[in-house]
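Yeah, one chain of the complex is gone here, protein chain that is, but the others are all in their spots.
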Amino acid sequence: MLLTIRDLTKTFPGTVALDGVRFDLAAGEVHALLGENGAGKSTLIKCLTGMHARDGGQIALDGQPISPGSTQEAQALGIGTVYQEVNLLPNLTVAENLTFGRQPVRFGMVSRRRMHEEAREMLAGYGLDHVDVARELGAYPVAVQQIVAIARAVALSGKVLILDEPTASLDARETETLFEVVRGLRARGLGIIFISHFLDQVFDLTDRVTVLRNGRHIVTAGTAALNRVELIHHMLGHELEMAEARRGVQRDGPAMLRAEGLGRRGRIAPFDLTVRRGEVIGLAGLLGSGRTETGDVLFGRTPADRGALREPDGTAVELRSPRAAIAAGFGYAPEDRKTDGIVADLSVRENIALALQARRGWARPLPRAEARRLAEDYIRRLDIRPADPEKAVGLLSGGNQQKVVLARWLAMNPRFLILDEPTRGIDVGAHAEILRLVGDLTDAGMSILLISSELDELIAASDRVIVVRDRRHVSELVGEDICTDRIVQAIARPDADPEGARA
Amino acid sequence: MSQGLRRLAPQLVTLAAVVALVSAFFPGFLAVEIADGRLVGSAVDVLKRGAPVALLAVGMTLVIATRGIDLSVGAVMAICGAASAWAVSNGLGLGAALALGLGAGLLCGLWNGVLVALFGIQPIVATLILMVAGRGVAQMITEGRILTFSHEGLAFFGAGDVVGVPTPILIWIVTGVAVGLLVRRTALGLLIEAIGINRPASALAGVNARVLLIAVYVASGLCAAIAGIVVAADIRGADANNAGLWLELDAILAVVIGGTSLLGGRFSVAASILGALVIQTIDTGILLAGFPSEFNLVIKAGLVVIILVLQSPRLGPGLPGFGLRAPRAAGVARTEKATE
Amino acid sequence: MTSRLLPLYATIAIFLAAYLVCYLQFPAMLSTRVLGNLLTDNAYLGIVAVGMTVVILSGGIDLSVGSVIAFAGVFIAVLLRDTGLHPLAVFALLLATTTAFGAAMGGLIHGLAMPPFIVTLAGMFLARGAAYMLTIDSVPIDHDFYDMLRSYQRLPGGGRLTVIGATMLLSVLAGMILAHRTRFGTAVLALGGGAPTARLMGVSIGRTTVLIYAFSGFMAGLSGIVFSIYTGSGYPLATVGTELTAIAAVVIGGTLLTGGSGYVFGTLIGVLTMGLIQTYIVFDGSLSSWWTKIVIGMLLLLFILLQKGLLMLGHGRGAVSAT
Partner (left out) sequence: QTIGFSQIGSESGWRAAETTVTRQEAEARGIDLRFSDAQQRQENQIAAIRSFVAQGVDAILLAPVVATGWDSVLEEAKEAEIPVVLLDRQVDSSEDLYLTAVGSDLVHEGAVAGQWLVDNKPEGACRVVELQGTTGSSPAIDRANGFRQAIEGTPDIEIVRSQTGDFTRSGGKEVMESFLQAEGGGDNICALYAHNDDMALGAIQAIKEAGIDPGDDILIVSIDAVPDIFKAMAEGDANATVELTPNMAGPAFDALAAYMADGTEPEKFIQTESALYTQDDDPMAQYEARKDLGY
């Protein structure tokens, strides 16, 4: 075995994150690490690479016990990692990020020319030829950043490559590129740990699977020997009740909002959109196509500079700021939960009550008992773990943080809710739970704008799908047209954009 | 209630330790007697002399909770003291004097708040501007001299007493309790903490970050105004050059000793006031102990370092009473930096 | 590439424009004499600001530098007076002391997870207090070697390029190389971009923090040497508040106080801008004490607002962020 982990234990105050976990990684395999949100996957990785000090257990690489104290030491041992949360430094250039710590040096000074050359070489094969390595990383979209992070980790990993949810913000094409690279590395004899909530990808890419649940090792098996249902059963400890697709349930509620030529220069071209009561509108498109921008304009985050949003009776809805939008009964769960969603040091209770409190105004505090009831209610309904309303949100696992942000908006009971990638980083169980919730909410009359990169999800949940391309709403699909082929077709439109052809 | 006490425990222990230390050098430190119907004693002096820093610390706590800092409070003290002194020495009466002083503080706070919240200037720089220019404004009011007055009504705020208790003590207690109640009995505290921890996310949740930011700087300006009036009333004169000089640093120190992080977020007004008392006890203790003046700074620096080391979250668990500060979630998922 | 450089260009443009305005009002401002003075008079500030830039780039702050400069002056003066050591030996001792002092602060900041603002504030009290303990008097420095250090190169037009002015330019150059051309510099920027991320990237946070504050301590020591050459004495009350001037210069130079973005060369421009303001006020000579303060504050504000304005124009769009 390339890497063996035995009896790994890690406790945080109030949480046993890992409880005697074992894990093996062979050279030349891709090993999936699976489990619900908060199962302990990221913690396992962090203990392995020295980010967290482990409480107990042994780790051996090539039979030698190792105990890296920092990412640096892990890298020196040949373990390259793409972490789930923070990855790279947006204020440094792409080249600096890629070669960080190993920049080519001459006479003590970094040779920019050679650094840029090296960086370009490292990026070769990822389809990022258009990226200027001398520009700051922050100038590029998340997807590019994610791939840069992967390229860096690949270059650093002599023996082991760890990918913690690398595909969460990638689209299909980029995911495929990544998989090609991973397969190449596997062929070269590397061991690869792959964490993901996308089971399709797991079956597509990996050789073996290890499932964690509540910090315990549940099973390790060859991927081919498992089927989807078994796998989910291992992860959840019970069967998954699937939410049925909405198609056919078609609703024609009365129009509730009408956008007329709403747009903002440089962000999103003017678009018309009618939102009906109780319907789910899906927004499909490639990364950077302008979906988030649509949401931003509708919520007043980047106020529109043209057009208007009107009530059915013709009065304009004021959308100059998020506050105005909230006052108009809107809600918005943003795409980037870490920077725009959670307030890390506040407790789960306070995070859930935050928007409600902001709407009530500072002078009318939400009684503590009421806030607690609210928090406990949503902790139960969304299965937020650990179920402690007083825990600081920043200490929750990624997926659970996402649920807290959702709970904040559900507690507001808005009439129009914008969900930008609500299921990113969320496990299968919660995924289904959220989709079911979307169904329940619309039944109760709420309208939802759903932005998602997962076509299956869009198809399952939407009454209508609007396709966005190059910051423009290009087509609208309803009824039977809502299917993968039609959407992909509309997104790609080969004649316009031959390069991004197959999504 | 017990939770509140737990939050204050490190500060209370620190204060007790410093008091014990000073008492070792000056045994009569805690003795309080009643002379001419008023309380006198070193401990009373500490409470009285601590008033300016305690008042500044109240406002500074709110500003720091929003991840800001207010370097201008010393200069604002000078301006407001000067404005009040100017008013009484021009025969305007007590009401006008207080109104002018507080009004000046409000304007200064508004100025800072607008620069920070609307123009997006970083707090250190924004308030540095008023720190430099403000003292000039104060000097302009007093024309460079010490503007003395003999108005008993105004002097009462610095040198008077109510049933034997010096007025400055009552003023900071009342201000502290009022602000403490205001932020904790309403949702202000929560909202301030939220924008301090993650302003973009809070704004997106509908928190009116701009107005709140301006409000905390205004609060800080008002606290500085009260402190400025107390100081001017104390010496019956506005000393534009020296009133509040470098007190902003003491106030910030008080907030930090009080356990509020300079990175914003969770705060406690009461703990900051305790921090101010710790600093004043050290200052008074140095005076009482009778060391030569050139040792003052070294002693103060040494004690501050020791206190900070003992309160450090990294050393916490080993020492009873300390390290009770909750581990920050910062390491896990804090927004790195408020992008502009 | 450009977006990071934009604040730098804005700073340079504003400085040149301001110089033009001054020149139009007082033609003597464009003499080599004034230019030479700008370098000499701000040499100590420039040097310490280079150290401050590195600290600020890492997301920290160093409030101790003003006191350290004063300490350095007193240290040199007292040692030269009381011992037979050669100035160079004293310089070496001093630089070792201030560097160690900086390193100790860096160690505390990292080791205790305390904010730099507070640790260096304590350092500020401590260094000033240490200066007092050496002497409370101002001590003149009388040494032949110092006369040599005070030599200068005459420029056409009566100006002088002094040794200390040249030292400042060299320090800026060294700072530019360190911050922008070495692995250490990248690590500093990484730290400024966010410590947790930097840690994930393999930056040794503790080592880097210690080195950063040690560097700042070293530069403060060097600045103290230059200051002692400039004034030919040591005085424990010298350079009170210089840390704030240095911070203002760094910020005017286009470095973000939050860290992670900025240029050492911009700091040079920031320092010269502060010097220009000072010179302009002296040339004008009509401001009372209080108007001097108010005008300095307003000019600072003007520079910062102009910079913001230019940046916005450069980005080609208005307020982007939501509140």
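Chains here go by letter, A, B and C, matching the order in which they are written, and residues are numbered from 1 within each.
FYI, contacts are C-beta pairs under 8 Å (C-beta built on N, C-alpha and C of every residue); 3 or more make two chains touch, one makes a residue touch a chain.
Please read these numbers as outputs of a predicted model, since none were measured by experiment.
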Exercise for review: Would you mind listing the shown chains in contact with the chain that isn't displayed?
Suggested key: B, C
**Study point:** Contact partner of the left-out chain, one of B:13, B:107, B:211 or B:287
**Key:** B:287
Practice item. Based on the whole complex, identify which of B:40, B:94 or B:110 touches the chain you can't see. Key: B:40
Point to revise | Touch with the omitted chain, as defined above, among B:107, B:235 or B:263 | key: B:235
Revision key, fill the gap. Per the whole complex, from B:23, B:148 or B:186 the residue touching the absent chain is B:148
**Study point:** subunit B residues touching the omitted chain (full complex)
**Key:** 26, 28, 35-36, 40-42, 45, 49, 139, 143-146, 148, 159, 231, 234-237, 239, 241-243, 284, 287-288, 290, 292-294, 296
**Study point:** Positions on subunit C where the hidden chain makes contact
**Key:** 26, 28, 31, 33-34, 37, 40-42, 44, 132, 136-141, 150, 227, 230-241, 275, 278-279, 281-283, 285-290, 292-293
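Rule of thumb we're sticking to: only the chains that are shown with their structure count from here on.
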Study note, to complete from the structure: Most contacts overall join chains B-C
Exercise for review: Compute the distance, rounded to whole Å, between the mean C-alpha positions of subunit A and subunit C.
Suggested key: 43
Review point. What parts of subunit C, by residue number, touch at least two of the other chains?
Key: 193-194, 196-197, 260, 322-323
Check your understanding: In subunit A, what residues contact two or more other chains?
Key -> 86, 301, 322-323
Practice item. Would you pull the subunit B residues touching subunit A in the complex into a rising list? Key: 185-188, 190-191, 193-194, 197-198, 200-208, 212, 265-266, 326-330, 332-336, 339
Exercise for review: Could you please specify the touching residues of subunit A with respect to subunit B in the complex?
Suggested key: 13, 85-86, 299, 301, 322-323, 326, 332, 334, 338-346, 350, 354-355, 357-366, 392-395, 401, 408
Exercise for review: Flag every residue of subunit A that touches subunit C in the complex, lowest number first.
Suggested key: 51, 70-72, 75, 81, 83, 86-92, 96-97, 100-101, 103, 105, 108-110, 132, 134-136, 139, 266, 296, 300-302, 321-323
